[in-house]
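Working notes for the structure below.
What you see is the complex with one protein chain gone and the rest in place.
Per-chain numbering from 1; labels A, B and C assigned in written order.
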Amino acid sequence: MADDDRTPPTAEAARAATEGTGHDALLRNDLPLALYVDMLRNRRIEEEIARRYGDQEMRCPVHLSVGQEAVSAGVCLALERQDQIVSTHRAHAHYLSKGGDLKAMLAEFHGKASGCCGGRGGSMHIFDVPAGVLLSLPIVGSGIPVATGAALAMKQRGEPQVAVAFLGDAAVEEGVFHEAANFAAVHRLPVIFVCENNLYSVYTPLKVRQPDLPLERLGRCHGIASVTADGNDAEAVFSLTRAAVDRARAGEGPSFLVFDTYRWLEHCGPNYDNDIGYRTQAEFETWRERDPVGLMAAKLQRQGLLDAGRQSELLASIDAEINEAFRFALASPLPEPGEVALYA
Amino acid sequence: MADDDRTPPTAEAARAATEGTGHDALLRNDLPLALYVDMLRNRRIEEEIARRYGDQEMRCPVHLSVGQEAVSAGVCLALERQDQIVSTHRAHAHYLSKGGDLKAMLAEFHGKASGCCGGRGGSMHIFDVPAGVLLSLPIVGSGIPVATGAALAMKQRGEPQVAVAFLGDAAVEEGVFHEAANFAAVHRLPVIFVCENNLYSVYTPLKVRQPDLPLERLGRCHGIASVTADGNDAEAVFSLTRAAVDRARAGEGPSFLVFDTYRWLEHCGPNYDNDIGYRTQAEFETWRERDPVGLMAAKLQRQGLLDAGRQSELLASIDAEINEAFRFALASPLPEPGEVALYA
Amino acid sequence: MREPASAPRRLTAAAAILEATAQCMQADARVYMMGEGVADPKGIFGTTLGLVERFGPERVIEMPVAENGLTGIAIGSALMGQRPIMVHQRVDFALLAVEQLLNNAAKTHFVTNGVHKVPLTVRMIIGRGWGQGPEHSQVFDSVFAHAPGLKVVMPSTPYEAKGMMVAAVRDDNPVIVLEHRWMHYAEGDVPEALYETPLTGPARVRSGDEVTVVASSFALLEAIEAADHMAAAGVGCDLFDLRVVRPLDLTSIIASVRRTGRLVIIDTGWKLFGVGAEIAAQVTEACFDQLKCAPVRLGLPDQPTPSSRGLARSFYPNGQILAETVAKMIPDAAHRLAEPIKALEALRLRVPVDVPNPAFRGPF
Partner (left out) sequence: MREPASAPRRLTAAAAILEATAQCMQADARVYMMGEGVADPKGIFGTTLGLVERFGPERVIEMPVAENGLTGIAIGSALMGQRPIMVHQRVDFALLAVEQLLNNAAKTHFVTNGVHKVPLTVRMIIGRGWGQGPEHSQVFDSVFAHAPGLKVVMPSTPYEAKGMMVAAVRDDNPVIVLEHRWMHYAEGDVPEALYETPLTGPARVRSGDEVTVVASSFALLEAIEAADHMAAAGVGCDLFDLRVVRPLDLTSIIASVRRTGRLVIIDTGWKLFGVGAEIAAQVTEACFDQLKCAPVRLGLPDQPTPSSRGLARSFYPNGQILAETVAKMIPDAAHRLAEPIKALEALRLRVPVDVPNPAFRGPF
């Protein structure tokens, strides 16, 4: 990423963030630390968005991924830059883990001309072509066939790329999921359907929306290799994704990966909302104990790969990047009304 | 059916057709013969439609069910009059087996004011309220949620009715099938999804449209009791449907029944079309040897329930009914243009 | 239209819709509700709060995210005599259900020669605000209005929101209720009794002789402000709330234009191929000889809705633009309207373009 001043993609960011700290050699091939740095960075970014949301400078809905960082990290670090992801309304972490430009993302949330969509889309449409973030789409399920179509193009052109459709546990209820999955299966497309099961669709629990059966079944019924794993374990996510990527590149067709996880904050917006009654504090606490970032930190500490000094260096470096990106977003001008007419 | 001059529903028609022939007592509880008469009657009706189609008096598309008669017979004879069916573009046999008025159907095909839709719908919208033929819909998959919704109403009102959605092997490719099936499963609705697998969607074989897996999987993945059977064996169809009906009435929820069968004639229209290249004559012959009507006739003969005399009596009675219905359709006036404005 | 018996109270339109729904459900056991969020703690912008507690989850059905299927299910139940109210948090989500709506809901009464009825009400939230962007802000009034067999209504005030909601639920065939998100915040007098306002024809909300103005949904609230300012300056607007987009009954508007000779229509959605085109065309046909100038349409420019408040600044018609438009249509009005235009501009600048009121703080 020497060609411009964009934020580097995550795997590189992980390295960059640790550069000059004396640990380089150790980290170079250190997946757990890379996963950790990616998650920590996303956590800090989302927390900072939440903290600043009340300033009313980010005047669009935000769907934060706090608590779900292991999925984006594990999936996206298993991909190459030229692989494509299509995300949803809850797009920030996917975009960032895949290497999307932090400045362009925050500027977009601020409605600025320097935003990745030039202010046209807001938080639910973020994309980054060089990073392989093809599109994010706010209509539930709508991106699933789009990712599948990207995979069709890859197959038609004989390129060894892979496409990933991120989706929530609600998106499989949309018929379009099945339509895309069936087509992907018939044509053995290099697409991975990543279902982040956080148990809720807005405030509606899974159990009133679907029969009490493993989500996996919905990939398997289309003859798609399907598997479920702990979505708060970034290494598990990474290794299942890597296997799916290998299968896809080998022409063995699509996969359906279900990762169980939990959204900590409200569906849309910056707050904790365990008080409003759709889920229990106890349920929330159970999941918070399984904090993907904390679990990984503990593991790295046990393995001697992380200590307090290292942690504060990381935080300092990440926070500096975040502050700089917010400065950029705030300083950027709003787009001029006339510009809205540009399109053909 | 003493209250009007409508064609009697099939179970009754079966009895009526055999009334006064000296076999009443024998037939009263004789399911195989009732199934046979229903199938034979549908076969003759479809053949007569095909024979007369070239007259250009039925000026709308017709999707004939010749070869598939065992499904409509087995399913509809397992239902009560107040149960509701929703059919598809290939609706004739379903409508007739459920007791739909033959005259009103043929008049509709002829575009007449006396048609069941008053000429508004043509062959793909036939319905009959007293017979429980709620609707037929020509958009593939479109009727599946409609039947499911009828079942929801039945459940909400606590009435012991059952709704049946007829669908083809292509309709399960429409996402709406999954949307309806999921909802039916969650709410344990008294709906039966009857999938008539005739191996083709228009001219496109199943194998290029879906992975090579039993269709049954697509009900099972939603936690729906799912089963496959020989769709040319009317008794098998009947008994599986009866079991599903019993489950539905007992509040045990939906079923997905797959019946393998074969369409003899072209997708739409009166002709054989094995010559145009989308399927082989050999495939067709295999299925024609398993003619559902012929198989049942042979069985009845073996059991001594049918002989040549009985057969010709049946045919005479059926053909008289058919001729009378065509006479009615042809003699009925076309609707007047002004009438098109009626609706609110 | 029945005269409401009880005394009015001030309610928001959201509260009025909630009350209408509760009363309909109370009065008729066949009425039930289905939608993503109808039973959740936010209750569709407050319009369904408490219903599940009162009527139970069998009648307030929290649905899987499956708009097309659930619409078909609602239709099937309606054919059996139930009276479903289906809710979409955004009209944009209802795009998935267009086949069911434009075919089965719209056509079944027709195609069954009047035998079947489809007493279905579909609420769809429309419109702008808080950077929602291009896919959470659309309107599509003219799309639904293009389909014979649907009724399409757009309430603009709490009074109408309740009355039309009741009328929609009681209607024997499908009614699409397009509710502007920001209309939910509007306050007004609402009788407590169960009453309905008819799903036919526009309503005159201000009288005047110089120009006929037709506005619907949220645009009406801005038009009222503008009309009042213009009236104070001696320019009388005959202002109509369109209310019912289909069946479109322009009798009263045509009578008005025969008198004023001038017509302005404000679309809530895109101007191009919008509702205003149909109104302009019909009114021109009906009163060509009385027209002093061509009817003018205001509406959204020919672009998807941008998220950024920077881009949204010039995206929406508003009271100021309406007054400026009128000023150009009436030979001597520019002078008379200079003050009102300034006042309307000042009012407009008091509230950012992306919120309905200064208290609004997002996130949706």
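Here are a few things to note about the model shown:
By definition in this document, a contact is a pair of C-beta atoms (placed from the backbone, for glycine too) under 8 Å apart; a residue touches a chain by one contact, two chains touch by 3 or more.
This structure is a prediction, so every number in the text was calculated from the model and none was measured.
Although it is left out of the displayed model, the omitted chain contacts the following shown chains in the full complex: A, B, C. Annotation: of A:I45, A:L134 or A:L265, A:L134 touches the absent chain (contact as defined above).
Only one of the listed residues, B:R44, B:R157 or B:R209, touches the absent chain: B:R209. When the whole complex is considered, the residue among C:T47, C:N68, C:Q132 or C:T325 that touches the unshown chain is C:N68.
Touching residues on chain A toward the chain that is not drawn are 84, 86, 116-118, 120-121, 125, 127, 129, 134-135, 137, 139, 142-154, 156-157, 163, 175-176, 178-180, 182-183, 186, 342-344.
Residues of chain B in touch with the missing chain: 53-54, 56, 59-62, 108, 111-113, 115, 117-125, 137-141, 170-171, 173-176, 201-204, 208-210, 268-270, 276-278, 333-341, 343.
Touching the omitted chain from chain C are residues 68, 92, 95-96, 98-99, 102-103, 106-107, 110-111, 133-135, 140, 142-143, 145-146, 148-149, 246, 248, 269-270, 272-278, 280-281, 284-286, 288, 291, 293-297, 302-304.
Just so we're on the same page, only the chains that are shown with their structure count from here on.
Of all chains, the one whose mean C-alpha position sits at the greatest distance from that of chain A is B. In terms of their C-alpha centroids, the spacing between chain A and chain C amounts to 37 Å. Note on chain placement: the centre of chain B and the centre of chain C lie 43 Å apart, centres being C-alpha means. Across the assembly, chain B contributes 175-176, 178-179, 182, 186 as residues in contact with two or more other chains.
For chain C, the set of residues touching two or more other chains reads 63-64, 66, 68-69.
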